[in-house]
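As you look at this complex, bear in mind that one protein chain is not there, while each of the others sits in place.
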Amino acid sequence: MSLGTFLIMRHELLLIAAALLVLIAEIFWNEDKRRYISLFSVILFGIITIAGFLPSTAGTLFGGMYVTSATTVLMKNILNIGALLVFIQSVPWLKKKENSEKTSEYFLLLLSTLAGMNYMISAGHFLMFYIGIELATIPIAALAAFDSYKNKSAEAGIKLILSSALSSGILLYGLSMIYGTTGTLYFKEVAELFGNTSLQILGFIFFFAGMAFKISIVPFHLWTADVYEGSPVSVTSYLSVISKGAAVFILIILLFTVFPAIISTWQKTIYVTSVLTMTIGNLFAIRQQNIKRFLAFSSISQAGYILLGFIGGNQLGMASVIYYLLVYIFSNLGAFGVVIAISNATGKENIDDYNGLYHTNPSLSLIMTLALFSLAGIPPVAGFFGKFFLFTAAAEKGYYLLVLIAVLNTIISLYYYLLVVKAMFINKGETPVEKFKSDFFTKLALAICVAGIVVTGFASIIFEAIKNLSFGV
Amino acid sequence: MDILTLFVVIPVLTITGILFLKDTRQVRLVSAFGMGIQLILAGVLVFAYLSARNAGNTEEMLFIKDYLWFKSLNIHYAVGVDGISVAMIGLTSIVVFAGIFASWEVEFLTKEFFISLILLATGVFGFFISIDLFTMFLFYEVAVIPMYLLIGIWGSGPKEYSAMKLTLMLMGGSAILLVGLLGIYFNSAPGGTQLTFNILEISKVSIPIAAQRLFFPLTFLGFGVLGALFPFHTWSPDGHASAPTAVSMLHAGVLMKLGGYGAFRVAIFLLPEGAKELSWIFIILTSISVVYGAFGAIAQKDLKYINAYSSVSHCGLVLFAVLMMNKTAMNGAILQMISHGLMTALFFALIGMLYGRTHTRMISEMGGLMKVIPFLSVCYVIAGLASLGLPGLSGFVAEMTIFVGAFQHPELFYRIVTILAVSSIVITAVYILRVVAILLLGPTTNEHHEHLTDAKWFEKISVVTLIGSVAAIGLAPFWLSSMIGTSLQPIVDRIVALNPF
Amino acid sequence: MINFNYTIWIPLLPFLMFLFLGLAGHKYFPKLSGILGTCGLGIITLLSYITAYKYFFLSEKIDGAYQKITAVNTVWLQLTDKLHIDMGILLDPISVMMLVVITTVSLMVHIYSLGYMKGEKGFERFFAFLSLFSFSMLGLVLATNIFQMYIFWELVGVSSFLLIGFYYQKPSAVRASKKAFIVTRFADLGFLIGILILSFNTGTFDFITLTDPSGTAIAQGGGIAFLGLSVMTWSMIFVFMGGIGKSAMFPFHIWLPDAMEGPTPVSALIHAATMVVAGVYLVARMFPIYSLSAPVALEVVGYVGAFSSLFAAVIACTQTDIKRVLAYSTMSQIGYMMLALGVSGYGGHEGLGYMASMFHLFTHAMFKALLFLGAGSIIHAVHTNHMTEMGGLRKYLPITHLTFLIACLTIAGIPPLSGFFSKDEILAAAFHSNKLLFAVEYVVAGLTAFYMFRLYFSIFWGKETHYHHTPHEAPATMTIPLIILAIGSVFSGFIPFNELVTSDGKGFETELELIVAIPSVLIGLFGIVIAFIMYKKESAIPDKMAATFKYSYKWAFNKFYMDEVYLFVTKKIIFRYISQPVAWFDRHIVDATMNGIASVTQSVSLRIRGFQSGQLQKYGFVFISGAILLAILFIYLWK
Partner (left out) sequence: MSTGIPVQYFLILATIMFFTGVYGFLTRRNLITILMSVELILNSVNINFLAFNRYLYPHKLEGMFFSLFVIAVAAAEAAVAIAIIINIYRRFSTINVEDASEMKY
């Protein structure tokens, strides 16, 4: 075993190296140079993202605790793209006076969580998985409380850290039962030894509850809205896209590779929770006034749709989930990008504040509309394709009723997305958001998002590539 | 680039062109130019189609182009036309062309208006050329969504409410439809070969009867919502009443036809046995639509509401005829779609022009306009006469084909409901004449209306195009009817093979 | 064979004239359009006469019977494999006869209108509409198939609508035109249903196939029964419903009196001579089916005709508007024709009623057009429709007076004027087959003579009325048609209809049956005498009579309240009890359900907001209990 074999851990190593570099820069650079930390971090991370696409080999490390394959690399790359967008989007926010002191902390924490997620995805053992998931969670709580002078931010932080501690506890409790009944924590071995006993199902349900917490599946979602609302917008966007995405990735890997023995149980679980998730998420989203809270509930219902890809346990399902997440990253970050831009420029975060936005800031409104349509699944943007594939995956296994429920739910979601569109285009604003110029970073991020929203759907090659790397139960 | 794809590309190019323009006048001109080309292209297509047929080409679909899109799901971008789609494309280009001129005076956000309008048209054209269920569905939704903005921004009255209702109900329909389409897809290869979305390929296999029973109602209902099937028609009065002129024209004239066309092309064609078994349910619903819409129209006070209810009645007739599942009735259904498309567009155009002058749509507030604005009034009378099925105009041809066809149904029940549907022609006459009498004839009641100006040049272009088409079909229906009839033959053969009457 | 291809121009020319005048007339030659239209019609009239001559005297007869000649026929619309709507020209005795009638009367009306309508606003529009009407009516009578007939049937309906409502700024005219259209439209619904049933059972629209007495259509249709009657009977009753509407038979007659709101030439052309007899023509056209395959339907025709003629005659006795009197008289006379058809049999002497009906149609067209044009001339002179405001006009309007008198004598059935002959044939036919109907016709004959001379005496004799302007005779354009039609009324009785127009095309012998004829002349004279006594001089008798029969007079004067019944049905029942509830139901039930779904969603959304309480511990509780519930669900219930 040479040092070269560690190269298969490229993603994680690069992230850790980057984190260290940022830390070093923070320590050794003087005041003047520190201004460039965000630019430095973004460029660094851009390089990492690009490097992630270099061809890599599959393999295992640490006696099977770390496993990597083309699929996991793909997942990590998707997360990297999303995280890069978040990085770019947060630059203007970090330039504000109150945040300039903490710029490097922000990047440092984000990079660590990303490393945690990558480890989680590449886990071959529950210990690695656990460490990854905690590494991905704890720093985020700190980030949620980043706006230390805001009540809401502190509240978000405490809600996140305590809820996630509870969920980790439950997850671990479930895990301990799995360990108790199988005697191993290696994914492969668990998969072989897993039976269908009550204790194992109990363990699985507890474990699932812990995972569901991360994806914010109903009824484990209650923290989501509050934390999303309280956190700084950039953190919210990161939470709603990257954290959720990573959890979805690992959950689908676990369900497909570790728990195929109890497929009928988890299919039912998914069935129930996905119906609950989309419906409850939508019902709450209807009434929201705060755009972040609104997007929080929207993201909950999106999670419900994503579960439709899980349910069949088929290759198409996995492909559609991954694909949908890619689309979701672009769409949701597009929406958040606009929210961030407006929040930075004016501090306004309510839907009412968007009244008449089109007349002052047409391009931002158009991007928002595009993003929302993509989230709602309106063609010809990518969200339509994503949803279509998810539904197809569920229908392939005959879950027509579930698909029907899901598509009817999309109508509710269309309703509230249109409310925002209506605010921007139709409503007359008494004090509309003033016309403002976005800086380079915002424009760049939004441009990437728009390109993603438009291209990802039509370019069938993307879906086909994902499909080839996916697998079924 | 094949000729059919051009129907999507030209609107997209027009939109792109408009995007870079600042001046309202140029925006209008570019729109009119683009849609003019589209109209010419439609003419070329009709000509090409007919000459190909005359040359002995007996394929079901012509000008087929097929590009693999999503390999793993076997989704193709596949286009092709038969006589029915050609006719519908012709209809669409006429109505869109007329619609552009009818909205010549849109002043508020002109650029955005024309972009949305043409985007809508893109969806419609795409829908009619598609022979792949996926692309068809995609275009279908593309056509529906711009409606929200068009009504919400440029509409009148309770526009936001109407726009939302219309969008949600139509999307609700398409949601149900999606399940139906997926069901068809996953049953498209009972022999274990590759699943397909291609209509022509699916039509060659027979989907298991249990699946047909399940998915026929979903598919039909999904399209039916757009075709204003009772009781899912309530978006129509509100939507039409609030929509700006050109949007009403396009929506009632073309978009509602998507429902009928889809019900026919997908629900009936691909699921004939299910259709046969369950048609009675929908026959009852559509019969209700036909009579109920007409009665509803009598009691209305707003011109657009009258026309909206009338559309419910007429579009109900389309679905009604489609469900009769014989060649003549289906031929009538297609004719009715075209005819209703043209005349309802004409109606809405005229209502818009009247509204632009009188600033009211309440019939009680107008009267005796014939004397003041004879051109528009005469056109209105012609539209009314077309609507009530006067021979020599298109409505008659379509309705008679439907009635005769429907009455050929071997079962007594269907013939009796046909008689019920036939009775709608009287009710139609009642509400049309009521409006004509109050609105146009008699002394001029409102002194503010005594100095209105008659139609302007662009309004005349819009109206004359439509009246010309209505009259052309009405006077010489044979070529259109036979073009549709030839295309219907394979469909009918398939239905007859499966359900020998 | 004689070439009849040119007949295509007979309907086509008026159509082109319509388009020409309608599109261009308004702008370029408003004054000239009258002349143009009249010239066009003159050409057609000439063509029609040529056709009649060629058909009746030159064409080949087989077995002594006139053949049905399809001069032109082309498929207009293919419906099913068997059913197709054709557009064509069918020449047979009745269509050729109608051709002559229509073109003659139409030409007269055109010429008359040149004077009558001079200076009216919309002069060119008037002639455009007249051309449209001529086109439609000619298309109707020349139809080769029942669907073509239906098409033109609708077109005459709409031209009638347009012409009744010619004075579109007059609310009463608008109402009348609307009423005419809707009532006939309702009747046409029956026609259409009849066509549907007929075509479903016979598989053809074609008249020649349908009415071939030895063909399959007639043989087939009688067999299938539905609700006790054969399908053929049903379809024929429905078809006849169309006829009832167009010919203003009871109970669809209510539009005809109101239709008098139109310009008088229009009333003469459409509502007296041509369009209103379309119903008779329709029954005659389908006669073999009625006679051979649907005798019950034929009886219905007879009784409806008889009742209508009596009904209308009674009302006519009480009306004061001269055009309305004439309208009811028209209805009554058409009732005669219907009755004649109803009592007729098929073939040979059996078909006397058929022949008589056509004969009466022909003569009636002449004298009724004459009456209307005369009335128009009177109205032109005194500017009123009410005979109470007239009197002693014989001095001012000599030509009108004379022609009007001829017409009155003709309609009263005084020999040797044409009305005598045609009416006599009808009475003879009824006498031989149905004594009840025969009796009714005698009464009607007397009533007819009475009310016509009531009209005549009130207008031209009676009290001397003072007029604002001294009435003067109409210009030559108006009097010449009167004279021509008067000549026609006098002499058309001598046309040998029994040789030319018969049910099976073969001629047969008729003789004057004195036992029928003498009483009928007497009863006519009796009616005239009564009218003479009551109205020759101003007298109190009419008022006394009215007082004596107070209630029956009132009923008759109010047209037996038929209008009110209709008003009740349309306004109250259809509008208030169907349409408004439907509209209400749609808004408040159907739409409310849809909106209800939305508001339920909203309220559910509001109800469940308590879950998101903001309390961390409650979140934790939901979390734990959710996990435990799921566990229980899957371990104990669904395992």
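We just call them A, B and C in the order they show up, numbering each chain from 1.
Here is the rule we use: a residue touches a chain if its C-beta (ideal position, glycine included) is under 8 Å from a C-beta of that chain, and two chains touch if they have at least 3 such contacts.
Because the structure is predicted, anything quoted here is derived from the model rather than measured.
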item	value
Partners of the unshown chain among those that are drawn	A, C
Residue touching the undisplayed chain, where the options are A:L166, A:L357 or A:V407	A:L166
Touching the absent chain when the full complex is considered, from A:I131, A:L408 or A:L444	A:I131
Among C:L19, C:M562 or C:I624, the residue in touch with the chain that has been omitted	C:I624
Full-complex contact with the absent chain, from C:T74, C:T216 or C:Q615	C:Q615
Subunit C residues touching the omitted chain (full complex)	609, 612-617, 620-621, 624
In subunit A, positions touching the absent partner	126-127, 130-131, 134, 138-139, 141-142, 145, 148, 150-152, 154-159, 161-162, 165-166, 168-170, 172-173, 175-177, 179-180, 183-185, 225-226, 229-230, 287, 293
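We adopt the following convention: only the chains that are shown with their structure count from here on.
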item	value
Topology of the chain contact graph, where touching chains are joined (line, ring, star, complete, other)	complete
Label of the chain whose CA centroid is most distant from the centroid of subunit C	A
Where subunit A and subunit B are represented by their mean Cα positions, the distance between them in whole Å	42
Euclidean distance of C-alpha centroids - subunit A vs subunit C, Å	77
Separation of mean Cα positions, subunit C and subunit B [Å, integer]	37
Junction residues of subunit C - those touching two or more other chains	598
Touching two or more other chains - residue numbers and ranges from subunit A	415
In the complex, subunit C residues that touch subunit B	75-80, 83, 85, 147, 150-152, 154-155, 158, 165, 168-171, 174-175, 178, 181-182, 185-186, 189, 192-193, 196-197, 199-200, 570, 574-575, 578-580, 582-583, 586, 590-591, 593-595, 598
Residues of subunit B touching subunit C in the complex	165, 168-169, 230-235, 237-238, 292, 295-296, 298-300, 309, 326-328, 331, 368, 370-371, 385, 388-392, 396-397, 400-401, 403-405, 407-408, 415, 418-419, 422-423, 425-426, 429-430, 433-434, 437, 440-443, 477-478, 481-482, 485
Residue ranges of subunit A in contact with subunit B within the complex	316, 319, 373, 378-380, 384, 388-389, 391-392, 395-396, 398, 400, 403-404, 407-408, 410-411, 414-415, 418, 421-422, 425-426, 460, 463-464, 467
